[in-house]
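The structure appears below as C-alpha cells.
A single protein chain has been omitted from the complex, and every remaining protein chain is retained in its original position.
For subunit A:
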Amino acid sequence: MKTPLRSIIGFIGPSIILLLIFMLIPIVVSLVISFTDFDVYAIYDWGRASFIGFENYVNLMQEPLFWRALLNTLYALVVAMPLTVVLALSFAALINREATYFKNFFKVSFYLPSITNTVAIAIVWAWMLNPDYGLINWFLGLFGIQGPNWLGDPLWAMPSVIMLVVWKAVGYNVILFTAGLQNIPDYLYEAAELDGASKFQQFLHVTIPSLRPTIFFVTVMTVIGYLQLFEEPYMLTAGGPLNSTLSIVLYLYRQGFRFFKLGYASSIAFMLFLMIFALTYIQMSARRSEV
C-alpha cells in the first residue's frame, strides 16, 4: 500500500518544522557565528560583526583557562561516571531484591534528588558543606576528624561538586537499571543456580551481560550529561576557588552571557559538540564490535 505524500507531511511535518526552528537552525546559526567576532556591540546592530575565519578557535586553543576548564570537566567525568553507574546499579539491585524491606521508601529517596530543583539543592548543600557550621564537618567531628573547607579549598571544591552531581544523577539511573533488571527472565537465574553458581557469580555472569544495553545507554547519557556540567559549580562555587571548578559550560556561559562574546562562546560550544560527538561515537563503535 502506498501512503500518500500528503498524509506523510501531515504526520511528520509539524515535528520536522519544530525540529528545524528549535534545533537545526540555531545549531547552524551558532556555527556561522563562531566564525565572526559577534560581541556586545553586534547584538543591537548586526552590521558590526564581521567574519574572522578560525580566529576564535585559534584564540581558544591558546587560552589557558579553556584548557583548565577542559581538564576540570574531564576530571569530573572520570570520577563521577563510574561512581554513578556502580552506585545506580547497586541501588537498583537492592530495590529489585525480593527480600528488601521499605522498597518504596528507597525508591522515593533515590529518585527525589533528580526531580528537585538544582538551585534549591545547591543552597542546602552549601550549608551542609560549610566548614564551620556544616552538617558534614560536624559529623566528621564526632570521629575526631577535622573536615576540610569543602567549597573553599581548591583541592576539595571539585570533589564536593562531584559528590553533589553523583547524588543527583543516581536516582534517574536507578530507575533505568531497575527497568533493565526486571526484564531479565527468571529462568536464566534458575539455570545458573542449577549449575551451582553463587549469588555473586550469578550477578557477574547473568545480570551484567543481560544489562549490557542498559549499561550502554546509561554510560552514554551520563558522559553527555557530565560534559555539560554547569549548574552545580555555577551555584556552589561560581567556578572558584582558583578556577578549580570552572567547567567548560561555565566558561562558555561567562564568555557568552556575561561578556557577550557570542562569537567566541559559539566556538566553545562547537568544541564541546565535537567532543560529545567523538566520545559517543567511540562508545557506539565499541559496542558494535562487541555485539
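Please note the rule applied: a contact is a pair of C-beta atoms (placed from the backbone, for glycine too) under 8 Å apart; a residue touches a chain by one contact, two chains touch by 3 or more; residues count from 1.
Just so we're on the same page, contacts and distances are computed from a predicted model.
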| item | value |
| --- | --- |
| The complex's invisible chain, by UniProt name, from "Phosphate transport system permease protein PstA", "Carbohydrate ABC transporter substrate-binding protein (CUT1 family)", "Transketolase domain protein" or "Protein-arginine kinase" | "Carbohydrate ABC transporter substrate-binding protein (CUT1 family)" |
| Given A:Ala69, A:Leu89, A:Leu151 or A:Val249, the one touching the chain that is not displayed | A:Leu151 |
| Touching the absent chain when the full complex is considered, from A:Phe106, A:Phe217 or A:Phe260 | A:Phe260 |
| Hidden-chain contact residue, picked from the options A:Thr73, A:Asn130, A:Ser247 or A:Ser267 | A:Asn130 |
| Chain not shown, touching residues in subunit A | 40-41, 43-45, 126, 129-133, 149-152, 154, 237-238, 240-243, 254, 257-260 |
